[in-house]
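A selection of the complex's chains, in situ.
Residue numbering begins at 1 within each chain, and the chains themselves are lettered A, B and C in the order written.
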């Protein structure tokens, strides 16, 4: 008999003491890394490795470069996180971004170089396309994977049709676009600020509001959520609409970066990148689990890795192999820490 | 039939009396240059009263075989192909020959007898309309060398950047030629950096930005690549890193993105670009095929559409259309 | 005690930790062959954990498992199975897109040469086994697993245990009767008796005292992960077992006074769904009405229909005088109807969310300002109910999947008790809940009734029905076959109504594939 606490009350000794969230340094660690220790570790290793190989890697300039390069995929990964928590998936984010890129440049040109109109039109188009995804999934009862795979093809085709497959317009004569692509605020690129803003907003939404609770609930157990009176349809459709809007924002940044509206180039493959980041960041593809913080950590890891490999002048082939290995290594470390189940399906 | 018979001529092919139907199979059909090529081909076909289908092969060698077979099954009279990978050439030749369908290639060469056109006997090459990758790369390298000489930079604090998607064979050919031509005519040994990209402007931009990190001491940069996307992305990355337009020599390939820089009227690191007019190639290819099938006129072994090196001052007059 | 290698199954100095939680500490227990050893203890005492260790599903942090005196290396359930140890887990594990027959024989499907599946044999076996075990009437072997009710799922698990080729050496039942009604429970007991006679070591976990004393030869009690005592069933009393479990005497039996008012809260007329026909009932404010019946009688379906989740084909539902158009659970909740559903894992819990999250979910409107949820108020709410229902968890920030089955059930109840709807529907509210907490739950229900809440309880546990309800409605075959006031209600009366059809009316649809008469045999 250990002398824990003499159970004079009816509360069992290991009972539900009011012990709330931890405070102090552990709380910070928990909120940043927590179950993402594997990722954090991998990030540290990557930074230490490439930093020691080339001190410039850790220079402020290069960190900015990494940030800018990661922004577009990062934005998509953040909204992908929301969709995945909902138990869905959006494979069409890249195509949506491409469509928005073209729309922004074409409306910009057509309205005699009005950046607000161009950007506004792109965001509207993105929201509409996202809404369409949601409606097809909910009211058409189409599995999200299929629906957005269909969107991947259809929206890409649409972008190509409206643009005739060519890069559209030239926006870098406009100060707004120049600011988006090359501007800085407090030393950080505008693009990075945008990512930070969106990420914080989504994080707050998920963590501090009842909307966020409901999102986790419906992704975790849709039957239970339904019986708890959550309007699943409204939430899911909103999630896809949000995704469309943020994908459109990514498309606008794409336009700003390349200087013209790109129907396909630069947005193809973003779906896989965003899903990779979300999954690596701890999202369960079954839904109900995941955090913006974890996803951003994964975005940072992938961004740093890619940049480091290029700085080291390693060719694509080795880069591919290295990326695969790191991806597995990060997750294995994570699983060891979390002590996943030894026998049977590890999920 | 193992298809080892030499000769690129299409001796078995008969002329077509009635309505002629042709198929134009292109790699990377959603890329700007090839879209232009398709447009040129369609315009010419309409003019000649020929039925023309254009098929996008992407980067897929396997799809090439499928689509060639499909076109043959559709009773197409003549095929014009741009293969994603020359290694698939013999298969295409074989299929066309079995079906007695006329075969012409554009842009990229293929060989009847083996996967590598470079080591192919002249007579085994399939007749071709277009430009050669080596030739294009060569012109880019030469122009870059001229600009370099004009700028009077010091080789020690200059680097050349070659940006391309490393698993695309034809990209490799272009870049190799550009390097060789630059080395031959620059009169100085400038160190080169290979940058692996995905052939998109943002991909190139991110990769070149990382490359700049790795080479902080470099003052002057010369950029070329597989296409305009690579060069434009590279130039943008350099400008974003604070390298002035006068310290950059970007020589594009295609001119469709370079022209946007020039159109804006601002100083740009994009100094020149090889304008290759896809429209001309497409139209010429269709015309050549038409002549062969209508009147039995033999294919020329090779026919070239004109290319032109353009720059900020000359691009409009050269006919570059900037969307 | 442990010096001589004894026949049967034993745990020796077994400890198990989950992070900071000591689920088991130095447990040494012996389960002799040919005997039924009941394993008792409060929710979270460590019963399921011990069973999982015995069957190789969990690895002990310390200690070992012995079968007939030889240590087993239980690296996986496969090894345990090979050694002849079986378990009926607390939560039935059903394979959704596969028939009942395949569900039952999963892992040992009959096959012909070359691993060919022998479908004819499969059919023959399932038909024979269903008839032999007396479940032919309640379980269609062709139904896919995804369409089974809670009770049917549990029957599948039971069938699994009794249908393996060779009889097992040791078998553990983890609350096998928690959603079964008397009839099936009776059938199960006969089967367990047969196992005991064959010399199998039986471990039986249940919170139903009556069952324990009917069935068990010995009673082992766990408290806080330690062995609190092992007693012979014949030499002890309920009170002593309870004392061993909780470490104190429980207050006297729960007794409820009637507080029903005249105000009718729920008024249902002619309600018909796919499975429920022409149900008319009323529940008044302060009244507790129980729905009783056998498996598949349609009680849960009725509850779900009232909660807006099952389409209503005809009939009216009126709440507080307002006619409702129930098209989704949202409508019902908005109107003031709350349902704590039958299957906690499938229908209620978010396993990877905390106790706090799970508890507060339907009360968020009360806890938020703008759309920001006040975590402290949320935590206070969860803590209040966790304390009252004696939820045993390290804190309300623990994720629900780490709770024991009974504690999970309490979280489900807490969610709806905290919301205080006008009409509270509880479907099998005390499934798997221990005696101490049960009394507390009854008390809360009584308190709510006193405050004017109308309560509708679906329960298969007759003592619960009798103790709690002011009125009992008995369903059979989707219809109400009778109503019993508090004074008329008795186990016999309820059973008689529940099986009225079997006794009087001729069975319908004689073309049925398999309707042996064993099922009616229990109507003594």
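Everything below uses one rule, namely that contacts are C-beta pairs under 8 Å (C-beta built on N, C-alpha and C of every residue); 3 or more make two chains touch, one makes a residue touch a chain.
Note that the structure is predicted; figures quoted are calculated from it, not measured.
Protein chain copy numbers over the entire complex amount to A x2, B x1, C x1, going by this structure file.
The rule is simple: only the chains that are shown with their structure count from here on.
Separating the centre of subunit A from that of subunit B, both taken as means of CA atoms, is a distance of 36 Å. Subunit A and subunit C have centres, each the mean of its CA atoms, that are 41 Å apart.
For subunit A, no residue reaches two or more other chains under the stated contact definition. In subunit B, no residue touches two or more other chains. Residues of subunit B that touch subunit A in their complex: 30-32, 35, 165-167, 193-196, 198-203, 205-207, 209-214, 216, 229, 232-233, 236, 240-241, 256-257, 260-261, 263-266, 322-323. The touching residues of subunit A, counted against subunit C in their complex, run 1-2, 7, 10-21, 208-211, 213-214, 216-217, 220-221, 223-231, 284, 288-289, 342-343.
Those residues of subunit A whose C-beta lies close enough to touch subunit B in the complex are 54, 56-57, 59, 61-62, 65, 68-69, 72, 160, 163-170, 172-173, 181-182, 254, 257-260, 262-266, 268-269, 306-308, 310-313, 315-317, 319.
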